[in-house]
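Notes to accompany the following structure.
Here the complex is missing a single protein chain, while all its other protein chains stay put.
Up next is chain A:
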Amino acid sequence: TGLSDHEVIRKRLLIDGDGAGDDRRINLLVKSFIKWCNSGSQEEGYSQYQRMLSTLSQCEFSMGKTLLVYDMNLREMENYEKIYKEIECSIAGAHEKIAECKKQILQAKRIRKNRQEYDALAKVIQHHPDRHETLKELEALGKELEHLSHIKESVEDKLELRRKQFHVLLSTIHELQQTLENDEKLSEVEDAQETIMEADPKP
């Protein structure tokens, strides 16, 4: 009996869900039908009949409203299902986009790193002078070096020649000096011999 009570309450709540008193109206209809059957005069019966008709139409109106609401609820459920699915799809799409963007960020970071490494090396290279310039300078210096060494050679040759000539001159002078000295010595000896012979003539 407890169970059937529960069922009864459940059914009554279901039937009279919106609390507009439809249940009460149907009960009233039953009562007014009996009253109409038991009505005395024509007038009374007619007014009772009208009252019953209006109650019936109220019931019909309320039922129609409930059916429309039911339809509306069904359609709204469908609509919500659709929106729910759409949102799920866009969430999945957003997840994919995020993963894609993360990959792009990593790629961009790699590119940035490479650019910065390039810049760092380029800065160092800029400090060093241009290779062409340096080569030109090297060439010019080389030529100058050659030229100067030629000059040096010719000057040395000149010096050598002069040295030799001086050497010849000096040795000739020396020889002449020696010859003159020898001649003097010879003439001195001759003079000495002459005086001895004069002083001591042979008998």
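Following the convention adopted for this analysis, a contact is a pair of C-beta atoms (placed from the backbone, for glycine too) under 8 Å apart; a residue touches a chain by one contact, two chains touch by 3 or more; residues count from 1.
Just so it is clear, contacts and distances are computed from a predicted model.
Missing chain, UniProt protein name: "THO complex subunit 6 homolog", from among "Vacuolar protein sorting-associated protein 35", "Ubiquitin-like-conjugating enzyme ATG10", "THO complex subunit 6 homolog" or "DNA polymerase delta subunit 4". Remark: the omitted chain is touched by one listed residue; of A:I9, A:M63, A:I91 or A:L106 this is A:L106. Screening A:E7, A:D71 or A:D119 against the full complex identifies A:D119 as the residue touching the chain left out. Against the chain not shown here, chain A presents residues 106, 109-110, 112-113, 116-117, 119-121, 123-124.
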